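I have placed the structure first, in the form of structure tokens, so that the comments after it can refer back to it.
Some chains have been omitted; the remaining ones sit where they do in the full complex.
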Amino acid sequence: MTKILVCYHSRSGTTERMAEEIVKGIQERDVEVDLYKVEEVNLNFLPDYDALILGSPTYYGGPSAEMKSFIDKSIKFHGKLEWKVGGAFASSANPAGGNETTVMGLIESMLIHGMIVKGMPKGDHYGPVVIGEADERELKQCRFYGNWMAELTEGVSGWISKK
Amino acid sequence: MTKILVCYHSRSGTTERMAEEIVKGIQERDVEVDLYKVEEVNLNFLPDYDALILGSPTYYGGPSAEMKSFIDKSIKFHGKLEWKVGGAFASSANPAGGNETTVMGLIESMLIHGMIVKGMPKGDHYGPVVIGEADERELKQCRFYGNWMAELTEGVSGWISKK
């Protein structure tokens, strides 16, 4: 069965709230999902997932050191995560406050793992973003993103398994 | 006298509106400023300015082809724009719709010219951004940005002239 890991770092609770909504979107499909704080996730299970969705607050235009530490340690599985699906989301205090560069920083890390990413033609193009407190439009977008990442992962993993 | 060029591309009028507010902010200081549409600017006067502030709508996450064409042609003065001040601004339809990557794309071009850029510790960190129709907070930030770019340019050009 297709299995997705949503892993996030959150201090204020906003990124956590986003992660929970993304999980709801994933659960609208027939896909298994695990939700972990980055401080509590067991890196050793990474290769068991078909997709990895990472979320971080925007700290100085990039992912937090806590999230970056998780990414740096994933070198243990370099080459093993190729062909898996990747996605990213971020919260920030201000519009144009570094949220796009944070999402793109996470996506760049995933591309270096050889992962498959996809943007959105509507809304937050690179991945969902919340500015300040999450509003209903933003949370709805997180759910939509989860559903659509689950669809992508089902499709890709179905094909990869036959490769 | 310190002289700044504000040059923009605008289809809907939003980026033009931003440019006009930035000019107002510059004029609060004792600094000369020229405002040009990118279609009408004379590239040959580029080396006469102490600072260059470029604005573009966000088209697929980067500056418009019209603005990029201006930048590509500036290779004529490669090396001659070093030590000049650079700044950038952008409009976009959505939050997280590519405005930061557009501003950073403009800034990267300026860094390659050897220009001096500066961010803002408050608000839109890389340069002013308007999402959809410009609101008062956004226009105020454009004025503030103009004033502060004028201050930077006065300081840098004062020092460079004695170099």
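We just call them A and B in the order they show up, numbering each chain from 1.
Simple rule for what comes next: a contact is a pair of C-beta atoms (placed from the backbone, for glycine too) under 8 Å apart; a residue touches a chain by one contact, two chains touch by 3 or more.
The structure presented is a predicted model; accordingly, all values stated were derived computationally and were not measured.
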For this session: For this file, with 2 copies placed, note down how many copies the whole complex has.
Result: 4
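Here, only the chains that are shown with their structure count from here on.
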For this session: Would you mind pulling out the distance in Å between where the CA atoms of chain A average out and where those of chain B do?
Result: 33
Seminar exercise, completed: Note: in the complex, chain A contacts chain B through residues 61, 94-101, 103-104, 123-129, 131
